[in-house]
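Note that one protein chain is taken out, while the other chains of the complex remain in position.
Up next is subunit A:
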Amino acid sequence: MPELMQFLLSGITVGAVYALVALGFTIIYNASDVVNFAQGEFVMLGGMITVFAYQAGLPLPLAALIAIAATAAAGVAFNKLAIETARGAPVVSLIIITIGASIFIQGVAQVVFDKQLHRLPAFSGDEPLHVFGATILPQSLWVMGGALIVFVGLWVFFTRTLTGRAVLATSNNRLAAQLVGINTNFVMTLSFGLSAAIGALAGVLVTPITLTSYQIGISLALKGFAAAMLGGMGNPKGALVGGIALGLLEALTAGYLSSQYKDAVAFVVILAVLFAMPQGLFGRKAMERV
């Protein structure tokens, strides 16, 4: 029993990271129908910039803030330089652009930073807490709390604010959004900035547990993408549930079967779910009359 509890706790921790990445996918997808495969690089940048700012002598909270702001700026620049200039291109082309951007950001990161693994000190010490016979690092609570706060914030943003609904409107019908007075370029800028900031926050929170390096982005992007698809692309609730579910699947497989099979089992389950429910767990059915 303590064994199961241990697997659940570590699964939720990893799942919270996937959920944060998936939430980043959700925002950009909602604004533009683009699946941004550079989302993992935002996580990498968040962790790496914090590490180097901290090593330069800045206090950790300040270093983290700088990293989040700088990554948000990188997200805005990415939109202005690569996505906005290709406006009118098919969504598939835009997605390929995001893959190119991902490779580019990785390349720049290994030149500007280095190719080593880096870690950050845990925010609240390394003394494990005991929960029902299992142990959990205080840093895991930071990760879970971060994912929860971001989720609630986004949920309120999309369902309770006019700006949030303007983002949804832009994604649904860009022409009509312009006609009702929505500055669709600003919506895109906002979405990329917000999405990059959330990715960076994930990077900052998780680096004390998993370490970081220039190349952690791709695998996180794939897992986050899988989580978003599992939950239903474009739905914040789906991103959260999908992320946690993926984390739990991995942790349970690694615990009871073998850690070599954890990715395989996770992806097989996702395939099975998508086979039965192509819209994902919380995806809206595309039903409309013409």
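Couple of notes before you dig in:
We take it that contacts are C-beta pairs under 8 Å (C-beta built on N, C-alpha and C of every residue); 3 or more make two chains touch, one makes a residue touch a chain; residues count from 1.
Convention: contacts and distances are computed from a predicted model.
Its UniProt record calls the unshown chain "ABC transporter ATP-binding protein", which is the correct pick from "ABC transporter ATP-binding protein", "Tetratricopeptide repeat protein", "Acetyl-CoA acetyltransferase" or "Thiazole synthase".
When the omitted chain is restored, the residue from A:A166, A:A196 or A:I216 that touches it is A:A166.
One of A:M1, A:A56 or A:L179 touches the chain omitted from the figure, and that residue is A:L179.
Interface residues of subunit A with the unshown chain, by the touch rule above, are 162, 165-166, 168-169, 172-173, 175-184, 284, 287-290.
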